[in-house]
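Only one protein chain is missing; all other protein chains are in place.
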Amino acid sequence: MLNFIDTVGEAVAGIKDGSTVMIGGFGNAGQPFELIDALLDGGATDLTVVNNNAGQGDQGLALLIKEGRVKKMICSFPRQSDSWHFDAKYRAGEVELELVPQGNLAERIRAAGAGIGGFFTPTGYGTMLAEGKETRYLDGKWQVFETPIHADVALIKALTADGKGNLVYRKTARNFGPIMAAAAKHTIVQVSEIVPTGSLDPETIVTPGIYVNSIVRIDSSGAAAAGKTEQVA
Amino acid sequence: MLNFIDTVGEAVAGIKDGSTVMIGGFGNAGQPFELIDALLDGGATDLTVVNNNAGQGDQGLALLIKEGRVKKMICSFPRQSDSWHFDAKYRAGEVELELVPQGNLAERIRAAGAGIGGFFTPTGYGTMLAEGKETRYLDGKWQVFETPIHADVALIKALTADGKGNLVYRKTARNFGPIMAAAAKHTIVQVSEIVPTGSLDPETIVTPGIYVNSIVRIDSSGAAAAGKTEQVA
Amino acid sequence: MSIQSNSAAGSQTGIHAGIRATIQASDQPLGRDDLARLVARDIAPGSFVNLGIGQPTLVSNYLAPEQNITLHTENGMLGMGPEATGDQIDGDLINAGKIPVTELPGASYFHHADSFAIMRGGHLDICVLGAFQVSATGDLANWHTGAPDAIPAVGGAMDLATGAKDVFVMMTLLTRDGASKLVEACTYPLTGIGCVTRVYTDKAVFLTGPDGVQVRETFGCTLEELQDMVPVPLRAANVDAS
Partner (left out) sequence: MSIQSNSAAGSQTGIHAGIRATIQASDQPLGRDDLARLVARDIAPGSFVNLGIGQPTLVSNYLAPEQNITLHTENGMLGMGPEATGDQIDGDLINAGKIPVTELPGASYFHHADSFAIMRGGHLDICVLGAFQVSATGDLANWHTGAPDAIPAVGGAMDLATGAKDVFVMMTLLTRDGASKLVEACTYPLTGIGCVTRVYTDKAVFLTGPDGVQVRETFGCTLEELQDMVPVPLRAANVDAS
């Protein structure tokens, strides 16, 4: 059931302690900063977070980690020049890390949304990230068995939603949004704009409304300004 | 390498005897009739054809089957009121049939294009279409192991191509086109229109040109007229 | 036996009171259109639904705009509208039965793998299918008679049976020969195991599941008369059963 919600606080209010939360974005593009801030304010803890990275600087996911609210990170690239909060928590043994090659991360998320119970892929074969995993020789190469990553909640950012919850994205901010929307039981989307149903061309909709549960509009001028600032930072 | 080709005959000239050929379309929507006719004229035989159906009436794929050029059909729905050519060949034991649930057909084609060596899916578990297949209990249900369907050639129909081979489709004529384009070694596309590179909105491209090898434009008024006729038939 | 309120009907109280009254008044077996009307009434507002080829397609005629139902067709579309007529007919816009249809505001198109991901990923609320047989535990047989000379064709039946959150079957209860299509175990080749949650027939609505078969309502017969027709143990549904 689709709901249009006035504030990010209300949008994330149902997220429970112990939830698995997917967070869209690659770098700052597509990061739902306002929803992450609301999650931080909301107090949910003991979270497993799925994101490409593990937080940067002193904002968003990095603060969630700093505050000890993240039990486990599932990501492909935690270590960055400004991932100091994750680095500290990881070295202190206070956050668990499941490191996943980025394409496996994407495909495992896609599998969850598509009803695939597991798949074989060559990525990672023979490396320490495939240690202990089942392998099989298929299509002329050794492949590794990978399983879907499901989530309770996805927090994503899109450009525009219509009244049916259909979404379109903007440039490389699309990244993990569409597959996370499909993989989570409950998908919360922040958008810059909500348009009347019928305004979006049906040929160009990227995420059909069937994957969307809650939509909150963020003032786009403010969001754009924030994006600029963060990009420079 | 992308080529724009003047005639359907030249476009399909390289298809060899014994090839696996994917043919797009669901019903008449998205069927590349002109390319199929050219394949019929071209004489290639001993083909394995992947299509949702097994030919209808006295046209296209049905004629290819009638002429004995199809060794094996991989499809989900061969039997229709007007699939008489397939029916006759099948009953005579002159065409092999691999019957695949439609979603498994789509996902197996997708897997081939995406570099997935195999996957588990609940569809078909416990039915005669899963007999002899490996099964595994995953995510709380029994699932069946399915393998990718690769092809030498895909024949598909799109609405518009640009100079980079990027494609957009029209309504439910999209169906198998995008996944077949990715699954075949060589993808041949018939389009109604070729537009200058840069004319298509990068947000709305469905098949990126990386999946396209040959493009031939079919006079769209003629194609549309043919579509109407076939729809009524 | 009275009609029990189910969650779908309960959440749209009053919308279809007129229709409900009509059905309650019936002491005859339901015709195909009345059955379609009943199924339509039972679909919760806001649901995403796939209607199978044949009898289930009739359900679309009775969905009220207030229900805000989105129809999926597995050949790549959400937001399918009614069958196209006259100038609306467009060869590029068809449903899974290859019938020309229309597009409603808010529709979207996608390719076949994405379309079946919607089904197989468990995102559809309800799929309504025809059937040859349904077993007491919800096994479905609807794609193949098993006749040795039959050419099999499965289409999307197995994906729909496996993927939707609820699978409703619509069928006549008895074959032309008077045999029950609700059976202890299917004798026709299976489409899916334990997937059917409700069976809408001309004589009764059944709830199927691991605990056996409950009867939600009957049309033109008593529970006892129904039991005589059906070779599986029946019991009346609890109010909160569906």
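We call the chains A, B and C, going by the order they appear; numbering starts again at 1 in every chain.
Here, a residue touches a chain if its C-beta (ideal position, glycine included) is under 8 Å from a C-beta of that chain, and two chains touch if they have at least 3 such contacts.
Everything numeric here is computed off the predicted structure, so don't read it as measured data.
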Quiz item: So which shown chains sit in contact with the chain we cannot see?
Solution: A, B
Quiz item: Which one touches the absent chain: A:104, A:166, A:187 or A:213?
Solution: A:104
Practice problem: Identify the residue among B:66, B:136 or B:164 that touches the chain left out of the display. | Solution: B:164
Exercise. For the chain that got dropped from the picture, name the residues of subunit A it touches.
Key: 26-30, 76-80, 83, 86-87, 90-91, 97, 99-107, 109-110, 121-129, 169-179, 206, 224, 227-228, 230-231
Self-check item: Those residues of subunit B which, in the complete complex, touch the missing chain
Solution: 1-2, 112-116, 162-164, 166, 182, 197-198, 200, 202-203, 205, 208-211
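Just so we're on the same page, only the chains that are shown with their structure count from here on.
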Practice problem: Select the category (line, ring, star, complete, other) that matches the graph of chains linked by touching. | Solution: complete
Quiz item: So what's the Cα centroid distance for subunit B and subunit C, whole Å?
Solution: 30
Self-check item: Overlap residues in subunit B, where contacts from two or more other chains coincide
Solution: 107, 121-122, 169-171
Practice problem: Scan subunit C for residues touching two or more other chains and write them down. | Solution: 103, 109-110, 113, 116-117, 119-120, 163
